[in-house]
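Since the structure comes first, as structure tokens, the remarks are kept for the end.
All protein chains of the complex are present and in place, except for one that has been dropped.
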Amino acid sequence: MTIIEFSVNTAVVLIGLSILVIFVRLAIGPSIADRVVALDLLSANAIAFIAVYSIRNNSTTFLDVGIIVAILAFLGTVAFAFYLGKGKKP
Amino acid sequence: MTLLLALVIGCLYAAGIFLILRRNMVKVIFGLILLAHAANLLIFTVGRLTKGIPAFVPEGAGMLSGEFADPLPQALILTAIVIGFGLQAFTIVLFKRTWLTLGTEDLDLMKTTDEPPRE
Amino acid sequence: MPLFYLLLTGFIVSAVLPFLSRRVKGYSGWVAVLLPLALLFRFLAFYPRIAAGEIIRESVLWVPSLGINLTFVLDGLSLAFALIITLVGAAVFLYAGAYMRHDKEMPRFFFSISLFMNSMLGLVLSDNMAAMFVFWELTGISSFLLIGFSHHDLQSRKSALQALLVTGGGGLALLAGLILLSGLSGTMELSELYPQHDRVVSSPLYPAIALLVMIGAFTKSAQFPFHFWLPNAMAAPTPVSAYLHSATMVKAGIYLLSRMNHVLGGTALWQDSLLVVGALTMVGTAILAFSQTDLKKLLAYSTLSVLGTLCMMIGIGSELAIKAFFVYLVAHSLYKGTLFLVAGTIDHAAGTREVGMLGGLGRMMPFTMATALLASLSMMGVIPLVGFIGKETLYASILELEDWGRYLVVAAVAANGLLVMITLLAGIRPFIGKLPQFPSTPHEAPIAMLAGPACLAVFGLLAGLFPDYFLGSLLDRFASVVLADTLTFRIKLWHGFNEVLLLSFVTFFCGMLFSVLRRKMLPHLKERHIMPFLKPSAWYDAALEALMRLARIQTRILQNGSLRNYVTVIVTTAVALGAAALAGTVSALPAFPAGDVTFYEVAIVSIILFSILLLITSSSRLKAVIALGVMGFSIGIIFILYGAPDLALTSFAIETLSVILFVLVLYRLPRFSTYSTTASRFRDVLIAGSVGVFMSVMVLLTASGELDSGLKRYFAEASLPEGKGRNIVNVILVDFRAIDTLGEITVLAVAAIGVFSMLKLVIKGYPKEERS
Amino acid sequence: MTHLLYNILLAMAWVLLTGEATIPSFTAGMVIGYLLLWVSRPALGGEAYFRKIPLVVLFLLFFLKELIIANLKVAFDILTPKDYMEPGIVAFPLDARTDMEITLFANLVTLTPGTLSLDVSPDRKTLYVHALYVRNADAFRRELKEGLEKRLLDLLR
Amino acid sequence: MRETAGGILLLLGTVFILLSAVGIFRMPDLYTRMSATTKASTLGIGLVLAGTVLYWFDIAIAARAISIIVFLFLTAPVAAHIIGRAAYFDGVPLWKHTKIDELAEDLEKKREGEK
Amino acid sequence: MYSIILATASKYLLLLLQMFSVFLLFRGHNEPGGGFVGGLVAAAAYALYFIANGIGKAEKLLAVDPLHLISAGLLLAVSSTLPAFAAGRSFMTAIWFDTGISLFGKVGTPLVFDTGVYFLVLGIALKIIFSLAEEDRP
Partner (left out) sequence: MNQIVIIPILLPLASAVAMLLFSRSVTIQRIISLSSSCLLLAAAGWLLAAVISGGMLSLQAGGWAAPFGITLAADLLSAVMVAASALIGFATVIYSFAVIDPERERFFYHPLLQLLLMGINGAFLTGDVFNLYVWFEVMLISSFVLLVLGGTPVQLEGAIKYVTINLLSSSVFLAAAGILYGIAGTLNMADLARIAPRIEQKELLSVVSVLFMITFGVKAAVFPLFFWLPASYHTPPVPVSAIFAGLLTKVGVYALIRFFTTVFPHESIFINDVLLVASALTMLTGVLGAVAQYDVRKLLSFHIVSQIGYMIFGLALHSPLALAGALFYIVHNIIAKTNLFYISGIVERISGTWDLKRAGGVYARYPFISMLFLVPALGLAGIPPLSGFWAKFVIIRAGFEAGEYAVTGIALFVSLLTLFSMMKIWNEAFWKERPHQQEYEGINRYVSMGIAGKAMLLSPVVMLGLLTILFGIFFEPVFRIAESASLQLLDPLLYSTAVLGRKE
């Protein structure tokens, strides 16, 4: 096993683990904002996963998806914030 | 993985139907969305899973050969997702409008259209 | 094709008649009468040929693919009916013009009644069973319109509907019978059926066919137990009663029986049924007349009794019986038409139809009285009128019977005795005795109202005096058709002093007796029904009520307004049928290697499953939306894992857009509340679970098979050279299957328009009605 | 800013000319382009670009250092069971004025682990920062003012 | 060699990502979670992508990776700010050991000033 | 709830996202992307701008009623089917032209079709979002 193989395999496991951990936060909350932050972090993990997976599968097509995920995750977070802040403060 | 996805699809269907059977309008929407997901994933799975190799003709090659993911189910799902989104957007707003107009989200209180005939 | 054009002209004239009669106002009767008169003369012109034994038949192709054509046949049977229809029709049309002079809706009346006459003619002339049925139904509809002519009156409407339903129901039975019959014989033409008599009666379907046809005939001709609609139909204007409900339409059933006699007759089932039902009707309805006090009702019950007699005579089915049938039929049409019209005149003149209040009109209306007297005598069977011959022949035919059949004579005498009683009450009593106070001042009828009935009555006398001249040859042809034999009869007025004449005297005596009895018993009778079991109208009401109740209950149960129940039914049906289709064929689920599952796949799948759980259990909307988002993203990841980047892109984009949508929509909605009970949740879990299991199994079974898709290979090869694109999915979307995408964007556009208009357009509408 | 654009265009032209779309080729194009621009600066005018490029590089290095140190600090806190945190929300008086300045500064603050820009006061004079380690609010303010804000404003103005 | 470096960067990045995951799990309140972890993930992704670029060493890949990094560095702080701010005004509570809240103090002052 | 930070960020992100969306559109025939995703990203740009700056400014920025984008998109998509008729080919048959520009590669009716999809998707997303947002405006 070369270093790159080892690191890719390990990376996948680490990302998988962190996704599970983040999901626990998402599930327990307690506030909506907590969940939103967890969701944001999940999508960050997704981007990382996509990058690692492109190496693992020897295919670069997926990297484009990463950009979209970044854009959309941001938009989603802003939308949730919009919801939370609706009519609350100046 | 087919096994796992079959499980996921089953759960999506079950959860979707369960939610549609609620009296709360918003839950019904969630149920419908789950069903849409379930159907998409179902098409994806029964179109056979091929790991990793997307259906792109490699640069420089004239055609794609070897093992690759079937592009047709993907195209179908894409269409279905988009259509599903249109319907979903409409439905969400419909439910909201209904809530605003009728003042309830309890579906069991919406029976005027089916009022039993009078004697 | 004279017959076809005759009918066609008739229908065209009916369509024009209302406009015409609006034009000529006061003379509309005189104009309208031209139609039946013209037809009458045309049919009379056929008379010699028919009498000579010719049968005129002609055919216009209509729906040859189904063997349905406008085949018309003019033989003794149809000519006899055609003459009655046009003759009585002429009398009625003329009469109605005067009778309804002040009615605004008279044009509509002439439309309906002439439509009826044409239909009736079509019915008796048709040789094709389907064509016959068409006219049969048309008589029903025009009769419906005529019975309900006084449509502001609830009773009229009810009676019209009742007649329509009873005869319509019978019509459907008839239709079924006819279709079965044609299926059996391979033809729709009655004339082609005659030779197949033996085959038909020996078929296992024969009893069904015979019963169905009989039901059709019985309802139309108001045989027991369907007789009740006829007295109720007296809500119609008097000319209608005279025409439809005595002389013609009610005879359609009788006509049908005589027409079908040769196809379906000759069996015990046929003969006995007709005999028994006919006899029951004859006696039962005559008894029912006992307590009636309304002129028209009295006449209606007597009509019922006669119809029963006619039916019974087909049941007897001997040559003599058919002879009696013919004479009785003619006689009845003549006298009953007259008497009904006279009843109308009386009603018109005196303003009442209550027999108890009538009397002494003879002085004011001598011509009417003379007409009525002639008709009454015929009805009572007094020599030398045609009614006498009819009754005599009837008795003779019964006396011919063997065994217990002979005892029918008692019934026949009783029924005819009752007819005598009715005649005395309805035909004679109003003209004699003291003149009481009337709501209006009585006066003699105008010529238009007199001419018709007088003609009919006089013809009854002539036919009685010279029966052989007027009826002889027609009778021969008539009986030949009914019995499918070449027959020759002699018909005479006087047969000498014999058993039959004695019975006539007895009949007359009984009539007197009944009259006396009735006067004694009437006050007591009013209070309660005679023989309640003879009141099937109560059955009708009960059936209708039961039907309505059933309808309401089933609607309340099925269409209960609860979306959940609707969904439950649909889902359960789907799963049950799906499982039924699958059952037995699948023994074991296919095995999938578990080894190819990686850690991150398990992670993704568990995330999806957990977010489903989160979604179901979440108590806040936003939490649910977030769970949905996570699930959508995870599914996107699965798309990435299995080589579908475009799918992943799209689903991420859609998920995000959905989130924005939810956020914009949901923030003003109230808290998520739970409404359903634990029990219903448990039930739902079962249903939902079964759906889940079913779909999982389907996925596994499907994915376990081999899939050799030529499409996949084709797309891979053609995408770049022919589709000019390396992204095969996109090439499919914008080229190979671009129509899908065209439809897809249309959906989006409409959805956007829908959202926009739903938010912006709120119409108040007509608040009073909107929510009903 | 136009100079940066020119520089990138030149680099792309280089890539096209060499027909070698690789990172080294692009980098070479950038360097060559920078040099060319520097050479022809009298013709083009605008000294700022050449003065600021080193500043940008320095700033980036500074920020990277801050980023890594802060990250490690936080990482230590996360990984050890005991919490060393003393979190708080501090009001930071802004010297940054324009929208761009405020936004950039606030974002950089947020990007550094352990701090989070919570709100800008309506008069745009105060930035409220949530921080994990606020031993002393004034010291925190001073550190931020002299470190990040000063360097950033230097770069931008 | 280049690939090995890429692998190491990859590993390093994922470690940061895991750290941020643990952080979001462990930290006591929303604000500490956010300020502690969200950016760790930004750095983590940056490292992972850098590793990817090193691995492929292709300008198209680099362009994409750099786009992602730039975009993340542009948006992540904005996202964190906007959600933190919304949460604060929505009333998401601070950790009980929070030392100081000058925002609340200023708001209080302002409210009194208005009175 | 106005945040100067988000508002400023939305302005430069707007440009960036729009550019990226066009990129996705034109490249979609060969790489992941296409009119649909492109249109959604463009819509995301405006959505972001709307959230940061309010519906009024977003509508002013867009300058046209999204409905017109929908009509234009549908019109483009429908008209892309017409050249096939003119050429006497089967309905919707693609007609291609070669261009020298590498990003575009070959230009043909499918690309016009996809552009129609782009505008339509942009239009519907904005129409829905703006309608909902306007509803909240007092």
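The letters A, B, C, D, E and F name the chains in turn, as written, and every chain counts its residues from 1.
Quick note on the criterion: a contact is a pair of C-beta atoms (placed from the backbone, for glycine too) under 8 Å apart; a residue touches a chain by one contact, two chains touch by 3 or more.
Computed from a predicted model, the values in this text were never measured in an experiment.
In the full complex, the chain left out of view touches B, C, F. The missing chain, though absent from the display, is touched by one residue of C:559, C:598 or C:620; that residue is C:559. Of the listed residues C:20, C:34, C:179 or C:370, the one in contact with the hidden chain in the full complex is C:179.
Only one of the listed residues, C:410, C:570 or C:589, touches the absent chain: C:570.
Listed by residue number, the positions of subunit B touching the unshown chain are 16, 20, 25, 28, 32, 35-36, 38-40, 42-43, 46-48, 72-73, 76, 79-80, 83, 86-87, 90-91, 94-95, 97-98, 101-102, 107, 110, 112-114, 117-118.
Touching residues on subunit C toward the chain that is not drawn are 61-66, 105, 108, 130, 133-134, 137-138, 141, 144, 148, 151-152, 154, 157, 160-161, 164-165, 168-169, 172-173, 175-176, 179-180, 182-183, 547-548, 550-552, 554-555, 558-559, 561, 563, 565-567, 569-571, 573-574, 577-578, 580-582, 585-586, 695, 698, 701-703, 705, 707-712, 714-715, 718, 735-740, 742-744, 746-747, 749-751, 753-754, 756-758, 760-766, 768-772. Subunit F meets the missing chain through residues 67-68, 70-71, 74-75, 78, 81, 84-85, 89-94.
Here is the rule we use: only the chains that are shown with their structure count from here on.
With A-C and C-F as the two chain pairs, more C-beta contacts join C-F. Taking each chain's centre as the average of its CA atoms, subunit A and subunit E sit 11 Å apart. Multi-chain contact residues of subunit D, defined as those touching 2 or more other chains: 106-107, 117, 119. Shown for subunit C are the residues that touch two or more other chains, namely 641, 645-646, 649-650, 653-654, 656-657, 660-661, 665-666, 726-727, 733, 741, 745, 748, 751-752, 755, 759. Under the contact rule defined at the top, the touching pairs of chains are A-B, A-C, A-E, A-F, B-C, B-F, C-F, D-E, D-F, E-F. For subunit B in complex with subunit F, the touching residues are 56, 78, 82, 86, 89, 93.
Only residues 30-31, 36, 124, 128, 132 of subunit F touch subunit B when the two sit together in their complex. Listed in rising order, the residues of subunit D touching subunit F in the complex are 99-100, 102-103, 106-107, 117, 119-120, 124.
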